[in-house]
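Heads up, the thing below is written out as structure tokens.
What you see is the complex with one protein chain gone and the rest in place.
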Amino acid sequence: MAGESAAAHTVAAAPAPAPAPAPAPAPGESRRPAVHTERISLGYGDRRVVDELSLDIPPGRITVIVGPNACGKSTLLRGMARLLRPTAGAACLDGKSIHSLSSREVAQQLGILPQSPSAPEGITVTDLVGRGRSPHQGWFGRWTDADEQAVADAMRATGTLDLADRSVDELSGGQRQRVWIAMALAQRTGVLLLDEPTTFLDLTHQVEVLDLLADLNRTEATTIVAVLHDLNLACRYADHLVVLSEGRLVAEGAPREVVTEELVRDVFALPSRVIDDPVSATPLIVPIGRHHGSANRAGTAAGTAAADSVAAAPADTPADAAADTPAEAALDVAAAIPPTGAGSAAVSGVASGAVVRSETELREVVDEPVPLIADKAAPAIDDESRRFLEAAPLLMLASAADDGSVDVSPRGDEDGSVIVLDERTVAFADRQGNRRVDSMLNILRNPRVAMLFLVPGIDHALRINGTATIVRDGELLDRLALKGSPPELAVVVTVSELFVHCGRAFGRSKVWDPEAWPDQGSLPTAGTLLKAHTALRDALRDAERYGS
Amino acid sequence: MRKPLGIGACLAVAAVLSLAVGTKDIPVTTVFDALTAFDPGQVDHLIVTERRVPRTLAGLLVGAALGLAGTLIQGVTRNPLADPGIFGVNAGAALFVVVGIAVFGVTSLTGYVWFGFAGAATASAVVYVIGSLGRGGASPLKLALTGAALTAALSSLQSAVLLTDPATHDRFRFWQVGTLAGRDPEIVEQALPFLAAGIVGALLLGKVLNGLSLGDDVARSFGQNTTTDRVCCGLAVVVLAGAATALAGPITFLGLAVPHLARMVAGPDYRRILPLSMLIGPVLLVLADVLGRVVARPGEVQAGVVTALLGAPVLVVLVRRRKLARL
């Protein structure tokens, strides 16, 4: 299903813009080999992370790969650098599969700076940068003047000459990253791959590192491929932007052609405005937070903070971002749906006078609860509740995104739906399902969740309200292992309130009474339902497209 | 609650086996008679009461102590591969026992106990102090390195003594291997107060470990004093592991494997893991002891050897499983 949504918005592989006339390479410079992948599939063990991806890296340009966490961007880079053997397809260097070349041949043409590389304790800057020369030396090679020149060039280009004698341990994060880039430069390759070179750097140092890469690209015409997590910086520095989602290519091309509000919403699950960067005229993504976007727009039709800043932008920046793009129209529709709790527009089939619009109106119908019930929330899990929770094999997890959309989904395990870690904390596994991960996406955007715990045959239920965190590492996953295999993810919920739901709804619905259960055959199967939904979706889309 | 009962049943079976099986197998009915209607005239009754009851008791106590000590040390260091051995407990106890034999002429197991205990306590205190200097406190790698280095120093001294004094070596090599054989009631009585205190103390530390298992910052935000907590746990480990090593000699791997088994049964709550460790430890040790009596008849393979040879594969499996490194 996720695949479908990705496919729907695939920008047909935009032809790479004709490379700008690159400056003639300095004499003695290494050539720029062509890099591309052919239906490359990459993964770890049985888990496939990148799926039949074909990509041409424009030579002499800066290509930036972006995508949400765990979309396979680093994996793709590792595949292109020969660090990871593909399960199918190939990464190619000058048309030859990179795995048919020796590692030394590759290292002479293509450099890789892995994500957070580790320097041995006590190493000096000169020593570390010098190690970049090793692909050119071989087992018996000696240190030559050319090596020394390459090291000095690399250190000059990165501004690390002043650090020559220093120990890498004592450098700042930005300095250290420059030293690592210097090491990669000393390798003198025509292609340089960098995996999140700006991680853990403050904004100043991020810009500093990226400027350095841009310099290098301009002066040496080095082909640069970088994985970045900051979309705005990616847009600013990339000649060619590659957007990945769930191991597939969603879009590629110049940032201006690729980055739209729909793309950001579909790929990053982030409602946003895309405006022109007032400095570089590249796309600038302004996220709409939970507290800003829809609330503001509900008040004023036009003005958002983002739009204001566009208006304040210099006149020479193109103003078309302020115009109503289809994306913006879609956002308006979304914004028209009120956030929870606010009043409601017309509801089909209900006269407007019959609608309850405020708490006062509500209380006219429903009396205040007695104090015992009003205060029935408990702040933590007592021993009795714990017994109930541990007996509940099924829970309903409710989550809400920052844009007000909500989700409720069932979770269950044979040994109980949750484990109680302590009085304030429960945890449950996120077993592999259909990969839509709606609840998980909601939690990322808004950690508040509610969980309703059900025990078969028992009419009352417990509810926990709390704050969820998604965990992907550690012993907790082993504790949640099912038949020896730990889940990929777990959700830890810090309890803020605990309620008892009385059993009347269960009693009335006779849900636990086998006598009242319907005949299995009389109801649609999950497959039938899915089919029906698809048909409905298609009909609606056709209606929109052809104005039925 | 079925699982603890099942383990309790295993414990009972292990204990009965330990009373019945040996160089001379004794029918269970006779074992029962010896316990309920003792007849000093019957050799079998004497074997049961004089030999096997103390030996089984020792196995139960040592197993419980090592199981708890292992759980505590893994919880405190948040390192799933921690074992009382990394605190230098075995090396310290060994050196002190050697000195006891060579210098003070101690010849009986009852005498070894005190030396072993003092050695274990001294060594683990030194390792903990050096290992927790500096930033980050007692991290697993620092502790492991310090423990290995101290073990090196102590075992050198130990072999210096042993090489010059073959008579001491002759006695010591039988202590070194780790066994429950020949433990008479008197030694068990000597170690009992320490073991009892350690066991009770350890069982009270479940809540503390739950806090620590979420990380120091979270534990502190729950109002725990993490330094005090660690010192308490460390003390309990020293008392338990020291007394156990004094009683049975160095027994490896029990403290490593038991916490993992207990966690598999009990889940993540240390208030359940700890009592279960106390039950699982004795089951394993007593069964290892029984196995050792059976495999090499008429001789015996010492329980310490059996646990090591069975425990190493357990360790390998644990290490090969994903993401074990953090707790």
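List of remarks:
A and B label the chains in the order they appear, each numbered from 1.
Here is the rule we go by: contacts are C-beta pairs under 8 Å (C-beta built on N, C-alpha and C of every residue); 3 or more make two chains touch, one makes a residue touch a chain.
In this section, contacts and distances are computed from a predicted model.
Taking the options "Penicillin-binding protein 1B", "Stage V sporulation protein AC", "UgpA_2 protein" or "FecCD family ABC transporter permease" in turn, only "FecCD family ABC transporter permease" matches the UniProt protein name of the chain that is not displayed.
The missing chain, though absent from the display, is touched by one residue of B:169, B:230 or B:293; that residue is B:169. Touching the chain that is not shown, out of B:146, B:190 or B:245: B:146 (per the contact rule at the top). The residue touching the chain not shown here, chosen from A:48, A:218 or A:445, is A:218. Per the touch definition above, the residue from B:22, B:198, B:234 or B:311 contacting the chain not shown is B:311.
As for the chain not pictured, it touches chain B at residues 81, 85, 130-131, 133-136, 139, 141-142, 144-146, 148-150, 152-153, 155-157, 159-160, 162-164, 166, 169-170, 173-174, 176-178, 252-253, 301-302, 304-305, 308-309, 311-312, 315-316, 319-320, 325. For chain A, the residues touching the chain absent from view are 26, 45, 78, 81-83, 102-108, 111-114, 117-128, 130-132, 134-135, 139-140, 148-149, 151-153, 155-157, 159, 161, 164-165, 167, 184, 187, 211, 215-216, 218-220, 278-280, 309, 312-314, 316.
Note that only the chains that are shown with their structure count from here on.
Listed in rising order, the residues of chain B touching chain A in the complex are 80, 210-211, 214, 263, 267-269, 321-324, 326-327. Listed in rising order, the residues of chain A touching chain B in the complex are 419-422, 425, 473-479, 486.
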